[in-house]
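Here the complex is missing one protein chain, while the rest keep their positions.
Let's look at subunit A:
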Amino acid sequence: MTSLRSPLGWVLRGMAVLGFIYLLGPLLVIVAASFSDTGYLAFPPQGFSLRWYHAALADARYLTGFFVSLRLAAMVAVLSLIIGTAAAVALTRFAFPGSVLLEALFLSPLVLPALVLAVALTLFFSANPIAPPGMTRLVISHLLVGVPMVLRVMLPVLRRVDPAIEEAARNLGASPTKAFFLVTLPVLRPGLIAAAALAFIFSFDEVEMALFLGSVRDAPLTVVLYGAAQMQMDPTVAAVSSLLILLALLLMVAQQMYANR
């Protein structure tokens, strides 16, 4: 094994640092710009001010958008988890004709650009006389990607779990329901949390479908930000983005702490 003190070790360290700068640099630019005292987006920032944060928090559109996004992402995460896990259980526990094809079909929306889905869905809903209202429409659309995401995570998790453990629990006196809650669920829990988090984050960050299919009244935060970036492009956008980055960071830390517990 190469020691980190050897010349090669230093090269590796340097490359790791460059990698991080490449990945995180754009985020740092946004965060830095949000503190700028200028009336336009500036980097490097000039002066230091928190007034764009005040402006962001005072603007009802952002706060409303945030709660719309939260509600949307939560619904998408829960529904994706239920549908995706049920499908994954069926695909791993029962062999039936066409199950391999079905698995490929289930995963296919993941490879389509969101814009293609958005356009297709817009056409579909506009031709549909009983089209549901904006929020429901958006939830259904996001499920097209959320369900395959959950499936993608849960398929390998379920394939790794020994199906005999549930039988072992029943053999030791646990009813089928008890066996599920005492053994199956706890074993699957880390996978379920990761899957739900992925679907949640996808829905929260999604722009294209939200733009095409969302209602104006219930615009998710991404749509509000998109509009603001086109209209005014002042540091308020940077401030909102920075807050979102902070939120994501907190969630990641929490998830890691749970995983390492």
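As a convention for this text, contacts are C-beta pairs under 8 Å (C-beta built on N, C-alpha and C of every residue); 3 or more make two chains touch, one makes a residue touch a chain; residues count from 1.
Heads up, the rule we're going with is that contacts and distances are computed from a predicted model.
A.B. asks: Pick from "Class GN sortase", "Zinc-finger domain-containing protein", "ABC transporter ATP-binding protein" or "Sigma-70 family RNA polymerase sigma factor" the UniProt protein name of the chain that isn't shown here.
C.D. replies: Cross-referencing UniProt, the chain left out corresponds to "ABC transporter ATP-binding protein".
A.B. asks: Sort through A:6, A:99, A:175 or A:215 and give me the one touching the missing partner chain.
C.D. replies: Residue touching the absent chain, from the options given: A:175.
A.B. asks: Which candidate, A:23, A:60, A:101 or A:164, sits in contact with the chain we can't see?
C.D. replies: Within the whole complex, the residue contacting the unshown chain is A:164.
A.B. asks: In the whole complex, what residues of subunit A lie against the chain that is missing from view?
C.D. replies: Touching the missing chain: residues 161-162, 164-165, 167-176, 178-179, 183, 186-187.
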